[in-house]
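Note that one protein chain of the assembly has been removed; the remaining protein chains are unaltered in position.
The first chain written gets the first letter, and so on, giving A and B; residue counts start at 1 in each chain.
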Amino acid sequence: MSTQSTSWVPPRAGRWPLFGAFTILFLIAGQVLGLTQSPADRDMGDLEKIIYVHVPAAWVMSVTFAIVMFYSLRYLWKRDERDDLAAAAAAEVGTLLNGLTLALGMIFGKPTWGVWWAWDARLTSTLVLFLIFIGYLSLREFVDDPERRAQWSAAVGILGAINVGIVYMSVRWWRTLHQMQSSPETVDATYVLALRVNAFAFLFLMIYFVRRRYESLCLVRAADHAAEAAALRGA
Amino acid sequence: MNIDESAVTPAKATKRRPIAIAAVVVVVGVFGWLLYGGLDKNVVFFLTPQELLAKGTSGYDVPVRLGGQVKPGTVKWDDKTLRLTFDVTDGQSDIAVQSSGAPPQMFRDGQGVVVEGRFGRDHVFNSTGLMIKHSNEYRPPKAGEKPQEMYKTLIKGSGA
Partner (left out) sequence: MPPTANNWNFVIAAYVIAWVTLGGYWLFVHRAVRQARAQYDQAVSAAAKSEGTSK
């Protein structure tokens, strides 16, 4: 059992609920902007509106897994269990966004490409990323010893986050059905604004989710520490 | 009650350890397999007309995906038999494709497509599945153009 790092106080909610309320308003504004203010695409008509949920989910998923990478590395370096909990919080939110990216992509793919799914490099690597982090989350459920759990999670988290780079580059390295990354040059200005607003809305929401999840994981660990300490004193 | 709980935890941990190790092995294994093995075969999702023709006789009658642009002016649609024929081009070579059923709505002249099926010895590609490969461009229609209308006029106009 880890006994070396019991000397920390769990984080407080502070002003984060206020930030949460702001992200909700920002997200609603972004979604309304995307749904009502962007003209239909010449090829796909109103289906173009799906990019305001699919693309932000995919982008922010990458950022979230980068956070997993950062805190996993920092845990292995400093051995502070709070870094492990931060990585776990980010992994959970990242997995959620990853699942959302896949589901929304399928809904986007059916009417535009004509198929729900294709085993091309982009879709396959995104699915692999999802499965790795499902593995990460179940690993945390199976291993009870916090130190061992933290070490293994860090290893899987780093391995999984490396795959984000493969997902990103898959459309450039390999010939895929999925199109290459769009850029402001390939996307009309009327779409770029709504896309940016929604991307930031998803980013803020992700930050909020990760912070609050981190808070609750820290509280549970700190409660365990307090109970352990009381039990030791009692014995 | 807390003492009881902490006494149970190590035993539970050892019981679950094999499952955890198995989970890690599966995750790492799937990752490695997809990276270096499984994905390798799927890395090229489709062949271009030139690549398919270059395969010669080994390219005939095997399941394959062919990708390229719909060559403008080659689309023919039969309303009665639901037969759709068009040429797929990569700019250098063309392959005639025969397909049945209505294509996805974004199908039109010049659009990127991927067809699944077999390339026959008669040099006609028999398609069993038609996918649109959309570019990374998103633009509203120019003045006068109506989105979606192009699909309708294409299917109607080529029926004759």
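Operating definition for what follows: a residue touches a chain if its C-beta (ideal position, glycine included) is under 8 Å from a C-beta of that chain, and two chains touch if they have at least 3 such contacts.
This one's a predicted model, so the numbers in the text were calculated from it and none came from an experiment.
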Positions on chain A contacted by the hidden chain, ascending: 10, 13, 27, 31, 35, 44-47, 49-50, 53-54, 57, 93, 96, 99-100, 103-104, 107-108, 110-111, 205, 209, 212-213, 215-217, 219-220, 222-224, 226-227, 229-230, 233-234
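Here is the rule we use: only the chains that are shown with their structure count from here on.
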Parts of chain B lying in touch with chain A, wherever the complex brings them together: 2-3, 5-6, 9-10, 12-13, 16-17, 19-20, 23-24, 26-28, 30-31, 34-35, 39, 42-46, 67, 103-106, 111, 114, 129-142, 145, 147-148, 150
Residues of chain A that touch chain B when the two form their complex: 1, 39-45, 48, 51, 111-115, 118-121, 124-125, 128, 131-132, 135-136, 138-139, 142-145, 148, 152, 156, 159, 163, 166, 173-177, 179-183, 186-188, 190-191, 227-228, 230-231, 234-235
